[in-house]
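Take a look at chain A:
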Amino acid sequence: MIQYAAIILIVFGLYGLLSNRNIIKMIISLNIIEIGLNIFIISVGFVYDGIAPILTSTNSSSALLYVDPLPQALVLTAIVIGVGTTALGLALAKKIYSKYGTFELDEMGDNE
Partner candidate 1 sequence: MSSLAVLLIAIPLIAAFVSILSKKVAPYLLLIASLINVILLFYFVPDGIVVIGGYDLPYGINLFVDTFSRTGLGVVNVLFLVIVLLNIVEFKKYSSVLLVALAGLNGLLLTGDLFNLFVFLEISGIAAYLITTSNHKPLATFRYLIIGAVGSSLYLFGLIIFYGMFGTLNLMDMVSFIQANNVDPSALVLPAMLMFIGLGVEAKLLPFNSWVKGVLKDSNTLSGPMIAAVYAATISFVFGRIINNLLTLAFVGNLLIVVLVLLAVGIFIAEAMAFASTKVREILLYSSIAQASIVILLFVNGIVLWAVYLIIANALSKTVMFLVINKATKDHGDDESDSLQGVFSKNILVGITFSVATLSVMGLPLFMGFVVKLNYLTELAVGAQWALLAVILISSIIEGIYFVRMLIKLWYPEKNEVTVKFDLGFKVVFVAIALILLALGTYTAPLNTLDNSIDTIAEVIDNG
Partner candidate 2 sequence: MSITILNFLIGLGIAFFGFVLQTSIAGLNRKIVGRLQKRVGPRWYQEFLDIFKLLSKRATSHGWIFDFGVIMALGGIIATAMFMPLTSTFNAFGTYDNFFIFVYLLAVGMLGMAMSASGSGNPWASIGVMRALTTMLAYEVPFMIIILTIIKIAGSSLTGIQLYQQAAGNNWFLIALPLGGIVGFISLMGMLGKKPFETYIAPAEIASGPMVEYGGKQLGMLFIMHEITVFIEVSLFVHLFLGGATNIFIFILKYFLVYTLANLISNVNGRFKIDQVVTFFYKWPLILAIVQAFIAIYLGWVI
């Protein structure tokens, strides 16, 4: 089931955050969580035999079964927010790299 695949992605993302000490990898893990979440959101709105919620000349509002449009709208927002966070994270990573010369947390010493 696609829904559970989403949860697996989220969990893998968490695992990535747990087990990685590399800043870039952590950002990627975060992205995996976000992607999993986005898939989950979409999956919540899925309807069997539903069509994309766009009115066309053949599809009027009550004629057919549509998938839930709201999660799709939400996912749009969530994606953009994810992009924002990722961009900021990467900028920070660059900053950290220029300060410590490494992406590995373990190599930075204790002075945060």
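Quick note on selection: all candidates are chains of the complex that A comes from, given by their letters.
Here are a few things to note about the model shown:
By our rule, a residue touches a chain if its C-beta (ideal position, glycine included) is under 8 Å from a C-beta of that chain, and two chains touch if they have at least 3 such contacts; residues count from 1.
Just so we're clear, the structure is a prediction, and the values are computed from it rather than from any experiment.
For chain A, the touching partner in this complex, chosen from 1 or 2, is 1. Here chain A touches candidate 1 in the complex through residues 10, 14, 17, 23, 26-27, 30, 33-34, 37, 40-41, 44, 70-71, 74, 77-78, 81, 84-85, 88-89, 92-93, 95-96, 99-100, 105, 108, 112, going by the rule given at the top.
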